[in-house]
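All protein chains of the complex are present and in place, except for one that has been dropped.
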């Protein structure tokens, strides 16, 4: 995984994949800055009659449901459909799904289109898999391990890579599970700390189209590069404000050799035991 | 007041009150980061058919009228009504009211629902009380003391705590006036410097539901903790950019003992003299 991450990070920096984001109003600026820092080219194209057309030509796409206005809901469906047709890889981040009705309905419609990856906290993944009524909104009230079976079920049912955020990130394609222990608790004290990672996943998925890595590798590589940069940022940070600034600097500076030496990753096969979650 | 502030700050950090914000597009990210820094849990739920439901379960709610799109206007009314029904404390920040017609009409409708607190600069408070045609928009062209009678009138008419921002903040429930001389002029050089304080007030009002402090104490405590953190941030800042970053670090770091030693607060009874403003 560390080698694949180093290769994909280099590919992102060299290829500057155009990364379309339909994301929430809280984190648009931070998300674009994270993409620029990592080497990708952000494009926040999120209106009807443009979002779909652009999804057909962009390298990768993020759809984040944090503040889904009616315009963004229509643009999201338009973009997802176009991405499907054009085989553009796309990431769904179903923020606060299960807890709130409008986005929950939208998330179910979008999952049915077939995202390449689904990223959320444990509560969101459980809710999307039909196994929970959801958390308090943006907070995870469950742990990634508690959502492991739900993640596997979602991944198998929809053919998507599923990434569950937490102290140890859990990423699965339904057959393999990757656990990443890198990161820093300050990521949870910055708004968009998780949302921006969804955009990085879209950029890495875009880069993987030219490198030949799998979607599982691309999603895990994005998580690993991002959480390692977060560790570097935390060293210099005096609090959440300076951490967010340092994270952008660290994303721009992190070197492949740092990834090879710093990765704390575990890869294993999914155990096939009976599950009770429904996709 | 300093003791109440220390108690409420601790309660916010321990309880992480869920704080819903329907706020303007300029300051959403900064506002969420301020809430996270102070220890609260931000939730920017601002669309129709979700805003009201969420207002019924959140600890506190902010409605800020900075960029009131049609969707946000409907969501604001929905949330205010739900907050009223559920007894959720909520803060109204009537940005640029009086100067612009759409938000002025909306502000009057929202005031009629009964906010727990109203936060604004002197021009906005005067305009809302019917005593002025308003300022230049986001700028205060009047001083807090010039709005003291208007604030008292608004507070008595609507049963709300009214907070007027300025070099010395003035906060009143109609009977008592609290003046806070803490803060730094750099707060006026950062967009959202005032708007984010409205969100902190909502978080402190949420925390006060469990501590038993009054709404007046909660609003004043939020102002005091925030302006003291601003003083700490200003020490390290080289300009408005580094000040905004340092403010987030300072909000996360400020200790109760700092509040007890640094507070410059004056509490007095409202003098009952004839006023000419109309609620």
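Letters are used for the chains, namely A and B, taken in the order the chains are written, and counting of residues starts over at 1 for each.
Everything below uses one rule, namely that contacts are C-beta pairs under 8 Å (C-beta built on N, C-alpha and C of every residue); 3 or more make two chains touch, one makes a residue touch a chain.
This one's a predicted model, so the numbers in the text were calculated from it and none came from an experiment.
Participant: Consider the whole complex, including the chain that is not shown, and state which of A:32, A:100, A:187 or A:224 touches that chain.
Facilitator: Touching the chain that is not displayed is residue A:32.
Participant: From the list B:67, B:157 or B:214, which touches the chain that is not on show?
Facilitator: B:67
Participant: Taking the entire complex into account, which one of B:157, B:176, B:191 or B:211 touches the absent chain?
Facilitator: Hidden-chain contact among the options goes to B:191.
Participant: So that we can see where the missing chain sits, which residues of subunit B does it touch?
Facilitator: Within subunit B, the residues that touch the unshown chain are 24-30, 66-70, 96, 100-103, 136-139, 188-192, 238-242, 244-245.
Participant: What residues on subunit A make contact with the chain left out of this view?
Facilitator: Answer for subunit A: residues 18, 25, 28-29, 32-33, 36-37, 41-47, 49-50, 53-54, 69, 71, 244-250, 252-253 touch the chain left out.
In this text, only the chains that are shown with their structure count from here on.
Participant: Roughly how many whole angstrom separate the Cα centroids of subunit A and subunit B?
Facilitator: 34
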